[in-house]
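After this line comes chain A, so read on.
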Amino acid sequence: MMKNNADVVIIGAGINGCALAYELSKRGKDVIVLDRRHIAAGATGRCGAGIRQQWSTKENAILAKKSVEIFENLSNELNYDIGFRQGGYLIAIHDENDMQQAKKNVEMQKSIGLDVRIIDADEIKEIVPILEPKGMEAIGATFCPTDGHADPFKTAYGYAMAAIKQGARFYKFTEVKKIRVKDNEIKSVVTDRGEIKTGVVVNAAGAWSKQVAKMAGIELPNKPVRKEALVTEPIKRIFDAMVISFRHGIYFSQMEEGQILGGIPSPEEKTGYHTEPTFSFLQRMAYMLGKYAPVLKSINVMRQWTGYYDVTPDALPILGKTSIEGFIQCNGFSGHGFMISPMVARLLAQLINDEKLDLPIERLSINRFKGKVFKEKSVVG
Partner candidate 1 sequence: MRIEEHPILKFERERKINFYFNGIKMEAYEGETIASALHANGIKVLSHSRKGRARGFFCGIGKCSSCLMTVNGTPNVRTCITMVKDGMIVEGDKYDLPESFPYRKPIKEKIDVSMAIVGAGPAGLAAAIESAENGIDAILIDENPRLGGQLIKQTHKFFGSSREGAGKRGIEIAKELEEEATKKAKILLNTSVIGYYDKGYHFLVAANQMDGILYEIKAKKIIFSTGAQENMLVFEGNDLPGVYGAGGVQTLTNVYGVKPGNSGVIIGAGNVGLILSYQLLQAGVDVKAIVEAMPKIGGYFVHAAKVRRNGVPIYTRHTIKEAYGKDRVEGAKIVALDEKWNTIEGSEKDIKCDFIAVSVGLTPSTRLVQQTGAKIKFISAAGGWVALHNEYMETTKDGIYVAGDASNIEEASTAIIEGKIASLHASNSLKKVHGYDKKMKEYMKRLEELRSGIFGERAKFAKNKIYEEYYEIRENRRY
Partner candidate 2 sequence: MKYEKTGVIDISQLKMPNEKQLKKGVAITECLQPIPCNPCKEVCPTDAIKMENINDPPDIDYDKCIGCALCVEVCPGLAMFVVRVRDDKAMISLPYEMLPMPERGQIVKALDREGKIVGNAVVKAIKHGRTNVITIEVDKNLAMVVRNIKVEK
């Protein structure tokens, strides 16, 4: 039987829902997590799971850096190996323009204590021997050795298991149909398996957050965008870094077991709920991978798949309170909701538990769309 009341109901068992359930239950909150499918069924189970601190805005860089600090100890904390690895992010610099921006970014990133540096073509080959700087059209790169990667399934499961140990409940294959609001206050959540009374609802429904928000009468500017990724057969481990380029939109890294996993914007990129993969993505990705690392031309692609970015107009997440009392947003993560999830979860838990927040999050509130939009430049995929 499903429990029919809770302090907090979280909609969505992606990385953000799971992490938040952990942080809240740690604070003694009675939490229920609902997912219409299962843990990591949304973007989380389909993502590249790269963890990058090299952002162009200080706020983002700090959020990511704080998250890495949590990631570093997370396997211990959750008592579950999340496959966290720090192989660094290598971000291609293609021309003088890039170089100027890179210099600015690195200066800012250093100011917050990040170990980042600009490297030349020779050093690119030292860090990732199979890269071909000419094919990459790169004159250099920025490199931050503490950036990395974790296993998205294991991380979500690790959080969920730990949350369950602390008393949180997860109801899978349970779809939220309605959110009851009275006098501008959250009253309950209605699912296809029954109703749960609660004062706080967290909308962590990923690409479906817009629909969930509507249930409480809140309009979100988010849009689902189909993104594609692929993974190759495993080969011997040759490199640890995540390679990315903002110009080409490509990102790829090598998994623990040896597969190369990555993505690139598809020539047929679509807004809306489309799940079919495209051949043009496969061709484009294969072509670019071949240019970046020619030796990869001789290996096979095992699978390609799609997932959604939940995209906001400024590519930044929507976090925090809304005009409805008790209705909390935790969505709009675009292409980077995995890497910042540990810190996002902590901040939202602090907010819900009326603690002092480690970092301010007002600038990420939904209210920002009333004013002017500033766009984060360092976005890939």
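As a convention for this text, a residue touches a chain if its C-beta (ideal position, glycine included) is under 8 Å from a C-beta of that chain, and two chains touch if they have at least 3 such contacts; residues count from 1.
The candidates came about this way: all candidates are chains of the complex that A comes from, given by their letters.
In this text the structure is predicted, and so the values were computed from the model without any measurement.
J.: Which of the candidates 1 or 2 touches chain A in this complex?
T.: Touching partner of chain A: 1.
J.: State the interface residues of chain A toward candidate 1 in the complex, per the touch definition above.
T.: 130, 233-236, 238, 257-258, 276-279, 282, 294-300, 304
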